[in-house]
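Our next item is chain A:
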Amino acid sequence: MEWTAPLLADPSLLFGAALLVMLAAILCAIVVSRKLLTSVALTGLFTLVAALWYIAMDAPDVAFTEAVVGGGVSTLILLGSILLTRESAEPVSPSRMVFPAIAVILAGVAILYAVGSIPGFGDPASPANASVGRDYLERTYKEVGIPNVVSAVLASYRGFDTLGETTVVFAAAVGVMLLLGFGERALGDPARRHEALNPDLVEEIDHHVVLRVATKIMIPLMFLFGLYVLFHGEVGAGGGFQAGVILAIALIVHALVFGLSETMRAFPAAAMRAGASAGVLIYAGVGVINMLNGGAFLDYDFLFPPPLEQALSGPDGHAGQHYGIIAIEIGVTATVASGITAIFYGFAGRAPDIASRGASRGPESGGGS
Partner candidate 1 sequence: MTQGEILILLALGAPTLSAVLAYVFHRAPDVRDTVIVVCAIVLAFVGWGLFSQTSAGVPPELMVGEPAPGFAIAFRLEPLGALFAAMASGLWALTSLYAIGYMRGAQEQNQTRFYACLSIAMVAVMGVAMAANLFTLFVFYEVLSLSTYPLVAHKGDEASRKAGRIYVGILLGASVTLLLPGLAAIAYFAGSTDFVDGGLLAGTVSPTVASILILLVVFGAAKGAMFPLHGWLPSAMVAPTPVSAMLHAVAVVKTGVFTILKATTYIFGSEVMASAPATDWLVWLASGVIVWASLVAITKPEIKARLAWSTIAQLAYIIGGALIAVERAVTGAALHMLTHGFGKITLFMCAGAIYVATGLTRIEDMRGLGRRMPVVFIAFLVGTLSIMGMPPTGGLWSKFMLIGSAFDAGAPQLAWAMVASSVLAVFYLGPVLLIAMFPAEGAGPPAPFKRAGGAPGLAVAPLAVTAIGAIALFFLAGPAAERLQALWGSL
Partner candidate 2 sequence: MIDALATGYVYAIIVAMMMASLFVLLTTGNLIRKMIGLSLFQTTAGLFYIALSKVGGGTAPIIIDAESAVGQARAARLDPAYVEHFGVDGVVYGNPLPHVLILTAIVVGVATLSVGLAIAVRVREAYGDTELDAVRRADAAASEPEPPGPRGRPNA
């Protein structure tokens, strides 16, 4: 039976279509813009709209992540690196476009050719939606015992992927620490300590009273929210990853307003490095405990020795799964929060170096952040 999308019956589809068009328009603007700052701002916008679209597609977890990562961290790092490099890209000569254009068009046509055989958009009977995906929906409550299926799949069914994902963040943090250091340059020279992020901040610090007060109110709230997201992940959208990003952003905001060295005194780079690896250790450690108790790696049913598990969870509870998921989410949070902070330290700590080389930089741009 041919499936047709019930555009009118499901308003989210209509909403989604509108957002999609918006996304396409933003992308067109990115393609033609040459100012890097504009491109970055538009990219941030793109990811935020994409996050909205994810909500329309019933994927709040993804939307949450996309918003904090794409709209938050990515944009921030991009801005930081623009600050460290240059402001606008050089135009591309049309002759250089020929080959990429052909390649891109070929690939596009290939995909469209394939898309023709994919079941219609939104078809509940499509193979993608009807097979394993549905199994998760039916079995999660029985086997894992938490309502947020995405969290269950993420942390339990495909917990190994998530361990991998955490490791990727860890590896990226290690990579950035290798390449850009730990921001030690910001601490190294007391005379320039406050210039670390933005030279303007030092001379004009009095203008920022409002900012500092507001930030002082906000940062504890952000921490609190981060923890809420972490522990709320089982029942609603959220989880360790989003929580980690929020915590990291709280630190970054602190650094932006109070200066990198202040932040680094409270949260030293060495601690961030330790946190990043500790997170992965916690995650993998949970798996190892499962193995020691006789289960497979990351089989949280064996988080506790079988008798204890029975005692804790009663007839049909899932104590092992609950505690296991929380434990690994804490690990993810630790790695992500510390890892992203370490990455930020790396970028932010690089600024004096560039400045001291007398690299030519255009006038500071006012708006944007």
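Picked so that all candidates are chains of the complex that A comes from, given by their letters.
The rule is simple: a contact is a pair of C-beta atoms (placed from the backbone, for glycine too) under 8 Å apart; a residue touches a chain by one contact, two chains touch by 3 or more; residues count from 1.
In this text, all values refer to a predicted model and were calculated from it rather than measured experimentally.
Engineer: Looking at the complex, which candidate is in contact with chain A: 1 or 2?
Structural biologist: Candidate touching the shown chain: 2.
Engineer: Where on chain A does candidate 2 make contact in their complex?
Structural biologist: 3-6, 9-10, 13, 16-17, 20-21, 23-24, 27-28, 30-31, 36, 39-40, 43, 46-47, 50, 53-54, 57-62, 65-66, 69-70, 73-74, 77-78, 80-82, 84-86, 89-90, 92, 96-97, 99-101, 103-105, 107-108, 111-112, 115-118, 120-126, 128-129, 132-134, 136-138, 140-141, 147-150, 153-154, 158, 161-162, 164-165, 168-169, 171-172, 175-176, 179-180, 235-237, 241, 336, 343, 346-347, 350, 353-354, 357, 359
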